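Written below as structure tokens is the structure these notes are about.
Missing here is one protein chain; the remaining ones are kept as they sit in the complex.
Let's turn to chain A:
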Amino acid sequence: MRLPLFWLTDYVDPGMDASKLAARLAMTGTEVDRVHTHGVSALENFVVGRVLEREQHPDADRLSVCQVAIGEGDVSTIVCGAPNVAAGQTVGVALPGSVMPDGTRLKKAKLRGVPSNGMILAEDEVGIGSDHAGIMVLDDDLVPGTPLAQVLPISTDVLELEITPNRPDCLSVYGVAREVHAATGAPLNPPPWMEDPGTPGPVEGVTVEVQDAEFCPRFTARLFEDVKIGPSPRWLKARLMAAGQRPINNVVDITNYVMLLTGQPLHAFNFDLVAGGKLVVRRAGQGEQMTTLDDQVRTLDSSMHLIDDGEGPTSIAGIMGGQRSEVREDTTRVLMEAANWHGPTLQRTSQKLGLRTEASGRFEKGLPPEQSMWGTIVATQLMLELTGARLAPGTIDVGGEGPAPKTIRLREEKVTRLLGTAVPIREQADILEALEFDVHDAGDGLDVTVPAFRRNDVTREVDLIEEVARIWGLEKLPATIPGHGMSARLTPEQRLRRRAGDALVGAGFSEAIGWSFQAPEMARRLRIDDSAVKLRNPLSEDLAVMRTTLLGSLLTSVRHNTARGAEDVRLFEKGSVYFDRPHRREPTAAEARSTPLPDERMHLAALMTGRIRPASWGDGNPPTADFFAAKGVLETVLGALRVDFTVVRGADPFLHPGRAARVLVGGEDAGWLGEIHPGVAAEFGLARVAGFELDFGAVLPHAVVAPHYEDLTSFPAIRQDLAFWVPADRTASELVEVVRGAGGKLLKDVRVFDVYAREGQTSLAVRLEFRAGDRTLTDDEISPQREKIVKAVAEKLEGELRG
């Protein structure tokens, strides 16, 4: 909301400049986005002038050459293009050096050969109106040379306030004036609705029926006759302009002015076009249509509300009027409505229709019904003063004031206990009274009665404590550290996840963070068919479903880099994936009675493409990433976590069918490992890419967090190498398993260290490590084990010892 300072000072004058006021407001809870100057600057160059002579410009039909008295006997020649300029007029003059609202600086000029030392001003040129038809003609009793700023509000600072949703009362000049009063102590003038020129009672010829009192707690209206539509006076236009509203005509301007001043939206009906003189507030029918002021046909449903006259809908209640009863140039009878609507209902309507107006934005926050009458009173004053109207006797007032004010006990001890420091009770009382709360001493504190305009926001003791604290000054609070004496550390799982990331960083991988959302199309590109969680309202089709694998976002990130010239890319990602199936956690009470939440799992994935280390002058051709490079990285990560794992042939559709594996941890499936299928890689414009993806939930429970000591140092191990020919369809892990099974307790490690193939057979060489914790082993102890191994390999794998 834009608050022009010259308007504020109608009610409270804080006696400080705009930036100081902004700082004070910010520290008491009214955020100021920006302070800007509305209108002109370099004010010393704007003066009152009198046109002494006006002559036709010798070379231009539309220009006049004027001699203008500008004070102290000085006379300036000014060329003016306005049709209404005439000798004897008192006018506003901008002299060279003036800075206009758009920032341009006025200079001496020659217009068609005639020098001009300034400009005679029109309203729009100084930002106090939108009229550019002619120059402003001022009162004749003004003395030339008088600074123009003393006469017209041609320059003001404007605070752009960000009002929090709990304070709709501050969406008004008078509401902010109350805050300024409380925050600065400057005296506050009484509100403008104190004097009501109107009378209560029925209004002849007008009936209002409210069918849904819950939606419309109050409906007030007054009828004005003999209205003359015309321009508003300069003081009013200037206030609207500075607040960011364009003046239209006196009646429309009054509705806007009263709304900006009191916070109460109003609606002016052209009463001659209100059929039957009757308004009915009712629920809309399902599918009912009406045309709003902005010339749009709106389709409503039965949760929304209309105002009907005798011929049908004339407004969408609280949101926007209809075209039929719009005020026009020839309108003479105006029914001025100020009503109160149920915020949440109105907000839903506004959202469903996609129609948010200045009025609906205020109503949806919940306004006090009392405010309707405040708006009606101020509007009445102005209608009488500015439109020449006659007020028809009586006031429509359906519904009435809100619930009786609430009184809350504010305990002194509770204030101290919540803030951590004491605020003297007299100061508490002064602050609350300045905010227009009614305060009485009570046994252990104060009894505080809440004003109507704070009814929704202040309902409890803690709300009062906030009021006291913010005005008292949060800068006076101590900065203390709670002495809770509790220690904390990361959980084992959190530490392991960090370790996994660190291991990958050490292995040369950088961490990527991709989008949780992806296009439904991604599943096709990855050839997968997981049941994905779909968003009802995605930002775009590209971000419409939640990912079920990190592969898509990682491939996208790898591609981002290769497309920008990177050749060797190693990226990993740690993040959640989501499956549209119930999670397996124990549901909370709220979960048990709701739509089941999806299965959300934390994954870790890594991809590599290009050389596994940089080329150099000594090694021009390092190997490129393949299945075994990726497996090496997997071994590094799981080794860092102390997780035992095995792999088996896999068949994931996004992997190279001959270079695809599943990773098993504790015998359970924990993820995939392999080279990405060239067809899939090609979808992303990539060549060979290898990697893996693990489900942390399947891996981390198997990590050895606190290893137990094993004596590996007191006695040496015996190492022996054996090489076998096995049929080509046997795998290395089958051999290792058989060897382990046959090797006995002393066999501590089996490792494949050499592989080569010949027709139908593979040679696999293994290194065996035998060790005992209590003695040095001898060959005599080992050789029977070795024989058992050879025998087992022969029996189970048809393997034979290589000579």
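As a convention for this text, a residue touches a chain if its C-beta (ideal position, glycine included) is under 8 Å from a C-beta of that chain, and two chains touch if they have at least 3 such contacts; residues count from 1.
The rule is short, and it goes like this: contacts and distances are computed from a predicted model.
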{"item": "Name of the absent chain as recorded in UniProt (options \"ABC transmembrane type-1 domain-containing protein\", \"Phenylalanine--tRNA ligase alpha subunit\", \"Phosphate transport system permease protein PstA\" or \"Peptide ABC transporter substrate-binding protein\")", "value": "\"Phenylalanine--tRNA ligase alpha subunit\""}
{"item": "Given A:V505, A:A732 or A:L801, the one touching the chain that is not displayed", "value": "A:V505"}
{"item": "Sole contact to the chain not displayed, among A:E475, A:E710 or A:D780", "value": "A:E475"}
{"item": "Identified contact with the non-displayed chain, of A:N84, A:Q150, A:S302 or A:Q351", "value": "A:Q351"}
{"item": "Residue in contact with the excluded chain [from A:E31, A:D294 or A:E668]", "value": "A:E31"}
{"item": "Identified contact with the non-displayed chain, of A:H132, A:K228, A:R328 or A:R417", "value": "A:R417"}
{"item": "Those residues of chain A which, in the complete complex, touch the missing chain", "value": "26-29, 31, 164-167, 343-345, 347-348, 351, 364, 417-421, 460, 462-463, 465-466, 469-470, 474-475, 477-482, 484-491, 494, 498, 501-502, 504-517, 533-539, 543, 546, 557, 560-561, 564, 566, 569-572, 574-576, 578, 583, 588-591, 594-595, 597-598, 600, 612-619"}
